[in-house]
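A single protein chain has been omitted; all remaining protein chains appear in their positions.
Here is chain A:
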Amino acid sequence: MVTSLAPAPPRRPAGSPRGRLPRSTRPSLAPLWLLSPAGLVLLCVTIAPIVFLVYISFTDYDQRTLFTGEYSVVGVDQYAAILSDSEFWLSLLRTVVFTATLVGGSVLIGAGMSHLMTRLPTVMRYVVTVVLILAWAMPNVASSLIWKWLFQPQYGVVNWLVTQTGVVGDITSVNWAADPQLAWVCIWLLVVWQAVPFIALTLYAAETQVPLERKEAARLDGASEFSVYRVVVLPALKPTMLLVTMLSIIWDFNVFNQIWLVSAGGPDRATSTLGVFTYTTAFSGNVQIGAGSAIAVASTAILLVLSVLYIRNLVRSGEEL
């Protein structure tokens, strides 16, 4: 899981002894000139924009400002407005529920798949790996468009297959994207489909480190496959599982393209998560960039909490910062 297992170079702190010895101060300038080009660029394209975003969220920047450059500082008005807007809270709720079901579904399937892979003959395992990487590699713009075609009313193959099973009657003309619940199901399937490979392969890599003897011993003692997993494998996988889950939470919270391309947040905002709500507020309709920025700042704050938790775990699991 860690980017590198090698220990950090046991270098003497180059910057600490100040001024005394010319020889020890000289190398301390090297990191400065090595870092400054990237630092300068990052300052321009990430740090400055983020600061600007926070500033804009306190103004009434809108469409007219794009042409005239005029706007006024309105203090916390934007925040007051979004916090009293039920659409904001609904979007937040949708995002949380959506993220929870996505993470739950993909981690469960991913963990099941990774455990299954350890039990497969080599050829079959190889096939599974190739299929997983194929699904993972698909650009999400392409997979979103594939999804629209799979679930297309009238000619979509999914509707046809479901109809053939005869369980729910003839649904060939059902339009998934136009129904609030079905649109969610459709997007959920899409995101889970692409999220499972990373989770399964990462957990599989971790599970191969679990000594086989322990699993065999448990099986000999008559443990069911489920309890072998729960008692022997799961405790060993816990750190990896935690990191994977947290990363999934952060990613799924940020899912945008798939929703935008499949349902565009519709029907009637039913699939509008915080990301979609921010985008539509800031860039469509009457282009309320100030309000959009306030929503973006609020969602960034939520994500920041998740990211800090993730990074703390990463450090604990041995990643050298």
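Just so it is clear, contacts are C-beta pairs under 8 Å (C-beta built on N, C-alpha and C of every residue); 3 or more make two chains touch, one makes a residue touch a chain; residues count from 1.
What we mean here is this: contacts and distances are computed from a predicted model.
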(request) Could you tell me which of "Hydantoinase/oxoprolinase", "Carbohydrate ABC transporter permease", "Heme exporter protein C" or "Peptide/nickel transport system ATP-binding protein" is the UniProt name of the chain missing from the displayed complex? (result) "Carbohydrate ABC transporter permease"
(request) Quick one: say which of A:83, A:120 or A:185 touches the chain that got left out. (result) A:120
(request) State which residues belonging to chain A touch the missing partner chain. (result) 1-15, 27-28, 30-31, 34-35, 37-39, 41-42, 44-46, 48-50, 52-53, 56, 61, 66, 69, 113, 116-117, 119-121, 124, 127-128, 131-150, 152, 155, 157, 160, 172, 193-198, 201-202, 205, 208-209, 211-213, 216-217, 220, 243, 247-248, 250-251, 253-254, 256-257, 260-261, 274-275, 278-279, 282-283, 289, 292-293, 296-297, 299-300, 303-304, 306-308, 310-311, 314, 319-321
